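One structure is given below, represented as structure tokens, and several questions about it will come after.
For this view, one protein chain was removed and the others were kept in their places.
Naming follows writing order (A and B), and every chain is counted from residue 1.
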Amino acid sequence: MIEILLNFGLPILIMLIAFFVGSRIEKRHFEDIQNREEALHGFPAVSFEKLPADWKVGSVDLVSGSVVISLDYFKRIIAGLRGLIGGRIKTYEPLLERARREALLRMTESAKSQGFDAVVNVRLETSRLANSARNGKGTAGIEILAFGTALSLS
Amino acid sequence: MSVGSSQSVILSNTESIPGRQIVEFYGVVTGNTVRAKHVGRDIMAGLKNIVGGELKGYTELLQDSRKEATDRMIEQAHSMGANAVVNVRFATSSISQGAAELFAYGTAVRIA
Partner (left out) sequence: MKFIPRKPREGINVSDVHPLAEAGALVAGLSIIFTVVAVALFYAVELALLSISVETEVQLFENWAPDDLLSVSADDERKTQAQEILRRLVAHWGDAPYQFRLEIVESDVPNAMAYPGGLIVVTTELLDGVASENELAFVLGHELGHFRNRDHLRMLGRVAVIGLVFVAATGTDGGAALGVRIADIAQRSFSRGQESAADEFGLQVVNAEYGHVDHSWNFFDRLNDGDLRSSKFIAYLSTHPSAADRSDRLKVLAHDQGWPLSGPTIQLNWINISSPADP
């Protein structure tokens, strides 16, 4: 009986904790992202490199922002179950969304704090961090990297 | 985070440096580093994995590693007499369990 309890009770307990704490973390993160985006509103960050004719470029440097993020245990289980059936893995969407926005924010904030006025040619890259669990098939986290060329306008 | 600017080499992921003229170009420069996860960080990340959210240990680890790769690329460019690297790209690949290669490359140029 104890073995059964450990096998079922413990994961369910962890799932519940993961669900409540994970949901809270996610909610707070989205609020934080929105506030910071609000603060950066008006700072140009674009994915092309052509500049408006009236921009006179001063200094130039590469800037980047990155984040490694992971899904909570509850959502990971849900994603795993969804994987059995197929279809849209909805629980992963908020994770990737907030990670991309976080990475972009970090890049833009870094550019702004260094005195730049815009970031052009922004690129986003996603990579999976393999976990040693399950023969390296497990995912320890997902890294999103945002980088671009920061410009100061004179 | 600033990836470049530590030395007198300007980095850009655009094809040219905005507002400047490329006068000479020398070829592709690369920088890489292969890093394994830190045991201590791994344990913390494992715990953080339960509730989800950012794994700060890993974020920093990858940032440091990418900085190292970039520095090596800059060193190559510097050794070629370049003062800028344009069209910089980054790549990450999992090599084995818990180890990742971080790779940076671009074209070394001299700008005026």
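Throughout what follows, a contact is a pair of C-beta atoms (placed from the backbone, for glycine too) under 8 Å apart; a residue touches a chain by one contact, two chains touch by 3 or more.
Treat the numbers as computed from the prediction; the structure is a model and nothing was measured.
**Student:** Which chains here would be touched by the one that got left out?
**Tutor:** Taking every chain of the complex into account, the missing one touches A.
**Student:** Using the touch definition up top, pick the residue from A:28, A:56 or A:90 that touches the left-out chain.
**Tutor:** From the options A:28, A:56 or A:90, the contact with the absent chain belongs to A:90.
**Student:** With the missing chain put back, which residues of subunit A would touch it? List them for me.
**Tutor:** These residues of subunit A touch the chain that is not shown: 3-4, 6-8, 19, 23, 34, 37, 41-44, 50, 52-53, 74-75, 77-78, 81-82, 84-85, 88, 90-91, 93-94, 96-97.
Convention: only the chains that are shown with their structure count from here on.
**Student:** For subunit A and subunit B, let me know how many angstrom lie between their CA-based centres, rounded off.
**Tutor:** Taking the average C-alpha coordinate of subunit A and of subunit B, the gap between them is 19 Å.
**Student:** Can you check the complex and tell me which residues of subunit A touch subunit B?
**Tutor:** Touch list, subunit A to subunit B: 14, 17-18, 21-22, 25-26, 29, 49, 51, 56-58, 60-73, 75, 95, 102, 106, 110, 114, 120-121, 123, 125, 127-132, 135-136, 140-141, 143, 145, 147-149, 151.
**Student:** Help me check something: in the complex, which residues belonging to subunit B touch subunit A?
**Tutor:** Contact set of subunit B toward subunit A: 1-5, 10-15, 17-20, 37, 42, 45, 48-56, 58-59, 62-63, 66, 88-94, 96-98, 100.
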